[in-house]
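Every protein chain but one is kept in place in this view of the complex.
Each chain carries a letter (A and B) given by its place in the written order, and its residues are counted from 1.
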Amino acid sequence: MNWDAFWLSMKLASITSIILLCIGLPLAYWIARSSWRWKFLIEAVVALPIVLPPTVLGFYLLTAMGSRSFLGRFYQEMTGSPLAFTFGGLVVASIFYSLPFTIQPLSMAFSAVDECLIQNAWVLGRSRWMTFLTVILPLSYRGVITAFILSFAHTVGEFGVVLMVGGNIPGITRTISIDLYDQVQALNDQGASETALFLLVFSFLFLSLVYFIDRKKDRKRVTVQFD
Amino acid sequence: MGLTVDLKYLFEGGNSLEVGFALPSDYSGITVLFGPSGSGKSTLLHFLAGIKKPDSGIIRCGRQTWFDSSQKENWPPQNRSLGLLFQEYPLFPHLTISANIGYGLNRLPLPEKRDRIRFWIDHLHLQRKEDRYPNALSGGERQRVALAQTMAPQPDLVLLDEPFSALDRPMRSDMRGVVKRTICDTGKAGILVTHDLADALALGDHIIILSEGKILQEGSPLEIFSRPALSSVAKIVGVENLHPARTIETIDGMTALAVGKGKLFAVGLVDQFAVVAPKQECFISFRAEEVILERGKPRQSSARNHLSGTVQEIVSTGAQIRVIIDCGFSLAASITKQAAEDLSLRPGAEITAVIKASAIQILPSE
Partner (left out) sequence: MNRHNERYSRLSKMGSIKRSCIFLLSLFCLFLIFGSFNGSDLLGAQLPSGRKANPSENILLVAAASNLRFAMEDIVDEFGKAFQTEIQVAYGSSGSFTAQLMAGAPFDLFFSADEVLPRKLISKGLALEDTLYRYGTGRIVLWVSNGSAIHPEREGMKALLHPSVHKIAMANPRHAPYGAAAVAALKNTGLYESLRARLVFGENISEAAHFVRKGSAEIGILSYAHAVSLPLKDDGRFWPIPATSYPPLNQGAIILQQSRNVPLSKSFINFIIEGLGREIMKGYGYKTQKDSR
């Protein structure tokens, strides 16, 4: 069991999910509420990472981040170090890779909020921003949790993109799923099984915990009418 | 607070809305936008609130110009200082009743906000419900919370979108009184949208009749319902017999009313108030199907109203025949073809119309 790789994956997944929530909340809100006629194009672009095979997505991300591309060079000049093959590069790649898994549940939850409630908040004088914070977000609470879980889990399990963009460098870009793949490649059955089992148990516990927190929130609201 | 509205809007289906009206600057009280569903009245409210944007036109409120298509002016709802009581009472399900009432009060300092919430909770008898969530309330309670929520920020103009349509009858008359008192006591102006005649007559100080996107007529309730527009309004409402009346006296729950030159008895429990005061202006309405026609002299029967008159007009409407009778006022009756033949009705014939007192509804106009 490679603990470095495990912690690296956890770190990558939590940072990615948190950044994704920050990007995803406004983007999903825009997707859910905008009536721009070309919106469907943006929606399609956001969903594209689901379609592309991860390795291929990884290849394009690598090309974009590489020291030969404009973006890669720009980043290198700004920060003095290249983006690809670093932890930062992994975060950027994971954000692209898991983007649809954040956006879809969020925008679904946002569009499920009754239009009337939003208009009511506006008429009561609350700005769009405050309406988002005090009405839309609390009512989309489940969507936010689902988005977080999905992007976290998806990032832990991501393999092709990380392998391509990260280059399987021990301690820096070798995540738990790459480590597992490496062990399988080395025909190290026992090590691979241990890692896989650990990963499964951990993920199961993590997901159960999150779903437990999310469980039946409505029940709290059912108070007694005739007392 | 004066209001000037002149708007045009083309619906997706091809219907259009073209509305212009003005309320004087010293105006307070409730203006009713009355019309059948689909006449565009709710849309008009949404334009006023700034939730929807009309194609062109102008909305002025006091000295402010809320919307002016020629100046590309369009204020967001947040800036219009109005209240909108939605048809569905969209209370925030994740907030308690007090938080719902206080939702629009975020700019007030906390103690003042607390006092204001307390006032509305007491005023609308919501004590002991403050910490509940909207799901745990009955329809009437939800309506009261929604009203408190709308009124708490003390808007200059209150818009009410079919506020009683989700309530059952007894609750409705109750809430009418509450709404009327709440708005009139604060001296605010209200605009109420409804397709319920009782709402319009009970609450309206000024009535605007809207049909198919156009204003048919506007005026005080009395003006509206006693003039030629009556027939088209009656058509809109689906009640053929709608007449201004004056109460004479009420005895044992039975009210005698003067209608035109005739006299009618009605069961005296008006929608809103337990007893109708004498000499009160009101409206009566009853359905044409409720009228029984008899040939010859009035006979003894359990029905309280026997009106003699002459047949003025006979209109065939398929299986039914509509008979217009002059009996001091113009009364419409609906009978079967067979019955019309048996009575050998023709214009000018003498006839007696019989109506049960309980079939007549009294609509107060204030």
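Keep in mind that, in the parts below, a residue touches a chain if its C-beta (ideal position, glycine included) is under 8 Å from a C-beta of that chain, and two chains touch if they have at least 3 such contacts.
A quick note: this is a predicted structure, and the numbers were derived from the prediction, not measured.
Colleague: Would you list the chains present here that the left-out chain is in contact with?
Modeller: Looking at the complete complex, the unshown chain comes into contact with A.
Colleague: Pick from A:A32, A:L150 or A:L163: which residue touches the chain that isn't shown?
Modeller: The missing chain is touched by A:L163.
Colleague: In the full complex, which of A:I42, A:M130, A:I172 or A:A196 touches the chain missing from this view?
Modeller: Within the whole complex, the residue contacting the unshown chain is A:I172.
Colleague: Give me the chain A residues in contact with the hidden chain, please.
Modeller: Its contact residues with the unshown chain are 7, 10-11, 14-15, 18, 55, 59, 62-63, 65-69, 72, 79, 81-88, 91, 163-164, 167-172, 174, 182, 184-187, 189, 209-210, 212-213, 219-220, 224, 227.
Assume only the chains that are shown with their structure count from here on.
Colleague: Using mean CA coordinates as chain centres, what's the chain A-chain B distance in Å?
Modeller: Between these chains, centre-to-centre, one finds 53 Å.
Colleague: Which chain A residues qualify as touching chain B in the complex?
Modeller: Per the touch definition, chain A meets chain B at residues 114, 116-117, 119-127, 130, 134-135, 138-139, 221-225.
Colleague: Looking at the complex, which residues from chain B come into contact with chain A?
Modeller: Answer in residue numbers: 49-51, 76-78, 80-84, 86, 88, 90, 92-94, 103-104, 106-107, 132-133, 135-138, 149-150, 153.
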